[in-house]
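Here is the structure we will look at, set down as structure tokens.
Just one protein chain is left out here, and the rest sit where they should.
Order of writing sets the chain letters: A and B. Residues in each chain are counted from 1.
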Amino acid sequence: MSTVTAPAARVAPAKRPARAIPKGRGGSPVRRAENRAAYLFLLPWFIGLFGITIIPIAASLVLSFTDFDILSPPSWIGLDNYEKLLTGDRRFMNAVDVTIRYVGFSVPLILVFSLTIAVMLNRGLSGLAIYRSLFYIPSLIGASVGIGILWREVFGERGIFNHFIALFGFEGRGWITHPNYALDVVIALNVWTFGASMVIFLAALRQIPNSYYEAASIDGASALQRFRRITLPLLTPVIFFNMVLLTIGSFQSFTQAFVVSRGTGGPIDSTLLYTLYLYQRAFVHLDMGYGSAMAWLLLLAIAAMTAFVFWTARYWVFYGDR
Amino acid sequence: MATARTYDPELLRQSRMRRANAQRLRKFGLHLILITLLVVMLYPVIWMVFSSLRPEAEIFGGLGLIPTTWTLENYRTGWNLFGDKTFGLFFVNSFVICALAIAGNLISCSMAAYAFARLNFRFKWLWFSLMLGSIMLPIHAQLIPQYIFFLNIGWVNTILPLVVPKFLATDAFFVFLMVQFMRSLPPELEQAAMIDGASYWQRYWRIILPLTVPALVTTAVFTFIFTYNDFFSQLIYLTDIDKMTVPVALRLFLDPSGGTSSFGGLFAMVLVSIGPVLGFFLASQRLLVRGIATQGFK
Partner (left out) sequence: MSARQQSGFGRAYRQICTTVAAAAVAGAIGAQAPASAQEELEGEIRFSWWGGQLRNQKTDQILQLFEEENPSVTVVRENSDWLPHWDKLTIQSAAGNQPCAIQMQTRWLATYAKPDILRPLDDLLEAGELDVRGIAEPVLQSSRGDDGQLYMIPSGVFFFAMMYNKTMLEEAEFELPSDSWTWDDFAQLIRDIAPKLPEGVNPTHNMGREQDSFVTWVQSQGYPVFEGTKLGFPEEVTVEWFEYWEEIRKAGLTDSPEEAIADNGSLIEESNIANGRTFVTNRPPNRLDSHQQVMDAVRPGDQLSILPYPSAEDGTTGMDLGANGIAIGATCPEELVPVAVAWINFFTQDPRAAAIYESDNGVVAVDRFQDEQANGPNTSRGQLEQILIFQEVAPGAKPINWPSGGFAAMTQSLNQAYDAVAFEALTPEEAASQFASEMDDLLN
């Protein structure tokens, strides 16, 4: 998009030279050398992919067409699992709904929150390292076993949150165990652990050369202009990265809801995230074939969504190499 | 700007002071916002700190935030969780796995990322999609085939299933992360080296890697934390108590099956266990600053 690329061109005025690597046919020696080098660099990854990663993935695809209770051999049932999921499973539909709401709120909130704090912490403020570490603490204990207790201390019926709103005359309730609010608490827990995205933003901010800002200062740009014209465009690859991975990760969120609802996804399935339902089906009710089918439906949905985000990226993500 | 064109030294001094005051006020305001935010965010953690310092019996029952009796007893009982197997052992077990995982991810993911980010090759699009696709399938659907695979090659109850995959770039998260950082480096960087006749390996090792230090540090930090907290794989692959790791040990304090729990011990050990992670994080932040300072281009 021109608004993004134009200012970037101004701060890095050197004209991009002609493509260093000629886009020759596959037969050109340079091209062949590059091809070979690439595959050599990817060698460990290939070994990992074909030696380790792809085996369980392929197995789960096969299992999704079977009736498999884990403890006895699977039997082939074709598309039955998929058919049941898409036509006759009330809880599945509910889980999809809950998950979409969860992702829809979590991802934008985390992005905005972590970027804001990262930018605030990138200034020459004293005690920066300490601030960063403190903001990161929630992410460190977010998956820990005691976290459910801590959240009950905050949002439970006798929690601090109710004491706080009582000061303003509001009546409290057990937020964690009320079907209308439990999902909000789970989302809050997810947003609370925004530290990972913040750290990635901070690393990206560090990578922006100071010379860009100096050049802009000489041009008389204000702080806001500098943020909009330098920081933001140069951060787009990392914003994109965080967005893609937060989306993929949030669709597969498990621990947050598991911890808050003690593994039930309750009350009345209000926190039944997709993977929590998958886990219940596969490991509590031992219906691994069904669970595998759920996993593959989720993969298709995430893949489609990621492909869409990738497609939009060409309009708003700015890379140094283009 | 108007002030910049003024030659009156008194006016210039005043304007500078005004600006300095405004700056100080802004910084003060910023600190205030950050601290307020921190107190709200960290309240549960603060509660946990105080709870770990009071007698076990006083943790629940709404006796206020600040303990009336202070004690380190929880730290002692927590540390000696399981007879002669102390938390010291679990820490060592965890650290060994973390160190190997970090080494593995740094090497293998950066290599794969270099290829994806800076080289052109056939089927690149296909391989990249496969890489991203591999993190889209929920882990629960893969656990059993994966376990059977590792059992058949004799790796169960060793740290190999937790460590070897890291040397094979199976953490697509980090490959993608480094791809994004490497792609944002200008292409001119490598061209000069190429004219000098540098090999692809030299370009990767001498030019791109040093410029990707922030991403590498981030990868190290995250690998540490993800591995350190990876409860489930460690639970099923390291079943022997001598090989038990910190997250698995932390689960033993509570007994949801109706037995007696030790909250004080749990809180104490959760706090002790985030110590190393915080230390690692702080150190890495310093590294991050140094990494930028020694960066080649200005």
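The definition used in the following text is that contacts are C-beta pairs under 8 Å (C-beta built on N, C-alpha and C of every residue); 3 or more make two chains touch, one makes a residue touch a chain.
This structure is a prediction, so every number in the text was calculated from the model and none was measured.
Within the full complex, the residue among B:Leu12, B:Leu25 or B:Ile148 touching the omitted chain is B:Ile148. In the complete complex, the residue from B:Ala117, B:Leu185, B:Leu254 or B:Ile274 that touches the missing chain is B:Leu254.
On the side of chain A, touch with the chain left out of the figure occurs at residues 70-72, 149, 152, 156-157, 173-179, 262-264, 266-269, 280, 283-286.
In the full complex, the hidden chain is touched by chain B at residues 55, 57-61, 81-83, 143-144, 147-148, 151, 156, 232, 235-236, 239-241, 248, 251-263, 265.
Keep in mind that, in the parts below, only the chains that are shown with their structure count from here on.
With centres defined as mean CA coordinates, chain B is found 15 Å away from chain A. By the touch criterion given at the top, residues 1, 27, 30-31, 33-34, 37-38, 41-45, 47-48, 62, 107-108, 111-112, 114-122, 124, 127, 130-146, 149, 164-165, 167-170, 173, 175-177, 180-181, 183-188, 190-191, 194, 200-201, 204, 211, 214-215, 217-218, 221-222, 225, 229, 231, 247, 250-251, 253-254, 256, 263, 266-267, 270, 274, 277-278, 281-282, 285-286, 288-289, 291-292, 295, 297-298 of chain B touch chain A in their complex.
On the side of chain A, the complex with chain B involves touching residues 12, 14, 16-17, 20-21, 26, 31, 33-35, 37-39, 41-42, 44-45, 47-49, 51-57, 59-60, 63, 70, 117, 120-121, 123, 125, 129, 131-141, 143-147, 149-151, 153-154, 158, 160, 192, 196, 199-200, 202-204, 206-207, 209-211, 220, 234, 237-238, 240-241, 244-245, 248, 252, 254, 262, 274-275, 278-279, 282-283, 288, 291-292, 294-296, 298-299, 302-303, 306, 319-321.
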